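With one protein chain withheld, the remaining protein chains of the complex are depicted in position.
Up next, chain A:
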């Protein structure tokens, strides 16, 4: 282990400072070929900065000291290429170009030594091999598509294929499983395992401890820019030494159980014979009957592409290509948002997965939260601001933060603000679309507590939780399971989670359990 030459990359005493504040301090890291090194920690712990340092990239205006060394094919001195798979693969795929564009450009220098006539075919062969190495079938057709025509999983594998094509000896994977359902998650784990088996070193930046447990060889626990504990994954899990590590692991394990029963009577929101289509033809969702009672929390569970977000968008009037009826207090809701009145808009509120994208970056959060009350309920500016302030405080966002702009808030803080903004409409139904994915375990716990509080305290507020995460679904009174656009099962949460009836629900549960297997020992 102490032999320096067998590592493919190494970081020594890295310190990254912005405006005199250290965001990474004294980090040491050795990356070995064929091994998975995981950096875990809450958001803001400095793990992404450390990972990007391996790529030679630093935040703008940063003062960097320390040493980052990368080795090309065992020779010390020359820098070998490092691949990068970011948290949102779509961001690094050019929206205006076909998938093949960047892949061809990466392959081009590798065929420059060949005679001109052979270059094109050889380059294409290299690209196809990289795609098949990244487990992307039907590569020829895929190359001609645009990034937005691919699923999230395909996008991720295309980005991985780029790194493989580059001949990267180290691949930095930033939160590769965030926002994924259990089945997809286990596929990503298998995929990264296969990459490591090729002798490529993987640096995994993650707050998903299940995945770290399943993948990593070495784990570094980071907090506030420092490595507080490191060691082999087994040792860390069974005998964590640092208090922070223990806390991280505990947060992962403890998940509250949802309340018991809810009143029946007339449902607040009712879906009848809903069939949603995309492009006027392809049916993507079929929900014969779904009811939401006052004060009830309904979790809609399914893997990505199962139509759960489409269901949420139909309810909110964001997807109008559908048949059937959506009734609010027995009265049908217009299909399009544009045709809904103010009261109807206020009654059904939506909180999006990406809180940052849901805020105007130029105006203080407090104003934007208060605006809902002014627009949808005709409240006075003054009263609205007071109420916004109070609601934000109740959801755990201090006064000082509320006056800042969205750019100065963390993802978790913004998600609280987004919830507050929706609540200011005094909604009957609050739709939360994957509001906790993309957050680390500690922050996620906080948001889940806020949601649990909402269900308990307000009697007439009903929640629809769209999630792929069964832990989050435990919060709900009832669970509806979607698979490839079909409502395959629904029932009380306790029953669905303990004795699932539909084979798909069973497989979803099993995958979750397998991923968690190590965590709960």
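The definition used in the following text is that a contact is a pair of C-beta atoms (placed from the backbone, for glycine too) under 8 Å apart; a residue touches a chain by one contact, two chains touch by 3 or more; residues count from 1.
The definition used in the following text is that contacts and distances are computed from a predicted model.
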{"item": "Complex member absent from the view - protein name from UniProt, among \"YIEGIA protein\", \"NADH-quinone oxidoreductase subunit C\", \"ABC transporter permease\" or \"Copper oxidase\"", "value": "\"ABC transporter permease\""}
{"item": "Selected residue (touches chain absent from view) among A:22, A:62 or A:102", "value": "A:102"}
{"item": "Identified contact with the non-displayed chain, of A:162, A:306 or A:490", "value": "A:162"}
{"item": "Contact with the hidden chain (one of A:94, A:118 or A:132)", "value": "A:94"}
{"item": "Missing-partner contacts on chain A, residue numbers", "value": "55, 57, 81, 84, 86, 91-97, 101-102, 105-106, 109, 146, 148-149, 162, 166, 279-280"}
